[in-house]
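One protein chain is absent from this view; the other protein chains keep their places.
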Amino acid sequence: MEHLLSVDQLDRDDVEHLLAVARAAEPVARRRKVCRALEGAVLGNLFFEASTRTRMSFAAAFCRLGGSVCDTTGFTFSSMAKGESIHDTSRVISGYVDALVVRHPELGAVAQFAQATNIPVVNGGDGPGEHPSQALLDIYTIGKEFERLGKSIDGAHVALIGDLKHGRTVHSLIRLLSLYRDLRFTLIAPPGLEMPSELCEAVGARGHHLEMRQILRQPLEGLDVAYATRIQRERLIDETVEGYTPELRVDHAFLDACCGTDTALMHPLPRDSTPGANDLSTDLDKDPRLAIFRQSDSGVAVRMAIFATLLGVEQQLQGPLRDVTWRSPRRIGPDDAAFYTLDSIVCP
Amino acid sequence: MEHLLSVDQLDRDDVEHLLAVARAAEPVARRRKVCRALEGAVLGNLFFEASTRTRMSFAAAFCRLGGSVCDTTGFTFSSMAKGESIHDTSRVISGYVDALVVRHPELGAVAQFAQATNIPVVNGGDGPGEHPSQALLDIYTIGKEFERLGKSIDGAHVALIGDLKHGRTVHSLIRLLSLYRDLRFTLIAPPGLEMPSELCEAVGARGHHLEMRQILRQPLEGLDVAYATRIQRERLIDETVEGYTPELRVDHAFLDACCGTDTALMHPLPRDSTPGANDLSTDLDKDPRLAIFRQSDSGVAVRMAIFATLLGVEQQLQGPLRDVTWRSPRRIGPDDAAFYTLDSIVCP
Partner (left out) sequence: MEHLLSVDQLDRDDVEHLLAVARAAEPVARRRKVCRALEGAVLGNLFFEASTRTRMSFAAAFCRLGGSVCDTTGFTFSSMAKGESIHDTSRVISGYVDALVVRHPELGAVAQFAQATNIPVVNGGDGPGEHPSQALLDIYTIGKEFERLGKSIDGAHVALIGDLKHGRTVHSLIRLLSLYRDLRFTLIAPPGLEMPSELCEAVGARGHHLEMRQILRQPLEGLDVAYATRIQRERLIDETVEGYTPELRVDHAFLDACCGTDTALMHPLPRDSTPGANDLSTDLDKDPRLAIFRQSDSGVAVRMAIFATLLGVEQQLQGPLRDVTWRSPRRIGPDDAAFYTLDSIVCP
């Protein structure tokens, strides 16, 4: 693997290799161990579109491997504003750093960065296109939730809920999940925001079962994962959405009425918590099924795995690592589920 | 101590512990020794309101302890703009980093960050609220000035000058100083910008002596510290201040006429040096009583002490540390007072 641009470049072995490296990275990601494999290396963390959480997650992952990070945000006044091509920007910055993470508002721009350089380029989101590290951390989270419950991804029942037309994270996730066997997908979207049909066909062609719904509040038998998404208002231009109403709001009542006692509830975050928003409800925040923070926490281990794989230092995560010397809390958030302590993650 | 949110959470022992750790950190802060106690740790340095100097001081302190820093500035386009709650932002970023510094324009916002996480949160300033690290570096500076002169904080005479109504730094400082014994405070403010009366009462109730004045140019007998503040124009909305005139300008003439030969002159900085500004005058810049840069320099050691205490690595600052390998100037600024060299600070 030279770059990570799209989930399409991955087969099931690639995915399982990355997830195994992420598992090995957990003691470092969870601040039990210190790794200095990339000491001396520098990451170019190029966010031509702002995204604080994604930028920090990549940066923290590179730092936890021992490297240093050079950030850039926005492109007002930058050399691109002076007419510089993506080719030149990429080639020049590649002379300074050892790997690039690029987020860019235009589809395909990150692939252009990759064409101009031999250092690894990671797609941190290219407009309506891909966000492969998010899909990888989603599937990694599903794997960890299932491991605790003795379940397997093969044969699982996954519901994807919300704006399935524009959400690049659900597009990437369903493609990754379709590398596994015999899944059952329930796709719940308001009229006009359905999953693109060509994507449904591709998933169906791999032998998975798909069911489309417009109504949320119906039983979801044997549901293993409910994956809710935020409406991407910033991508909805000149489109009226009639169906994005409180009926699609995922909350405690829905979870109790339609899901199971061990359904994992996920969301790519951020969620809109302002009054009247039809997003994932905060009335679930103390429910142990809510996996959204376990999901975001997984981002560091998964992004460490991406860097370690691209830069060829996976082995150094397996070796003996020294203990951290500072104090870490056993639970990151005071409301984290009882089964979710740092120790349980590191030594399950 | 789990978080550092307010000076109110500190008693005199806490303060003296922090100041002792800061003293131990000086050889590192002053570039004589290298400390790697936090190697592998990551700081989230979240400035939702810009403040270059405070942000860099915290960042430098974390780096001097061996850690790495992820910065963020402003919140345009951030996930908060998409309706994310402080709870979610805090909890998510806490999964990436080992400690948070938060500056936020709203009173109480930093405390909300702390409620959502078990990693240490440091208040870097919350609007009109608190700025505890500034108050700690102020009292540390007073202690160092007094140590050189053989004086003690107990029984000292401190004048606070300027906008005492809005200045959160003077509010925090007077509360910290009131933990000591038998101080004499002279509070000099123009009409309408006086220290809030409930704060005066609290200080008085602890047995200290307070005197209010509206006129600066009167003798200040036995004055140990003159602490001047900038008018907080950005906090003065719809308030006319009649008395903020050149008469309140602290300059060489005032110092010679009304203060003593060993009065330490302090200011939280920045000061307004544009023509006509009624702020601390630059005609004092070569006067050894001007302690403003010794004060800002102390910020690194004090913030190292805060991080070391919150993360439990104070002991590592006591142990044997290796020498720096690069060249450091003996005096940071060419105008620094003769008694103020790096060596004198480290080994007084």
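By letter and in written order, the chains are A and B; residue numbering begins at 1 in each of them.
Going forward, a contact is a pair of C-beta atoms (placed from the backbone, for glycine too) under 8 Å apart; a residue touches a chain by one contact, two chains touch by 3 or more.
Worth saying up front: this structure is predicted, and the values here are computed from it rather than measured.
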item: Hidden partner chain, touching residue among B:Asp71, B:Asp88 or B:Glu145; value: B:Asp71
item: Among A:Ala20, A:Val92 or A:Ile215, residue touching the chain not depicted; value: A:Val92
item: Residue of A:Gln9, A:Asn118, A:Ser152 or A:Gln318 touching the missing chain in the full complex; value: A:Asn118
item: Among B:Lys151, B:Arg213, B:His252 or B:Arg331, residue touching the chain not depicted; value: B:Arg331
item: Chain A residues touching the omitted chain (full complex); value: 37-42, 44, 68, 70-72, 76-80, 82-85, 87-89, 91-98, 115-119, 311-313, 316
item: Sites on chain B contacted by the missing partner chain, in the whole complex; value: 28, 31, 34-36, 49-53, 55-57, 59-60, 63-64, 66, 68-69, 71, 230, 233, 269-274, 277, 279, 282, 285, 293, 296-297, 299-300, 324-334
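The criterion applied here is as follows: only the chains that are shown with their structure count from here on.
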item: Centroid distance [mean C-alpha coordinates] between chain B and chain A, Å; value: 40
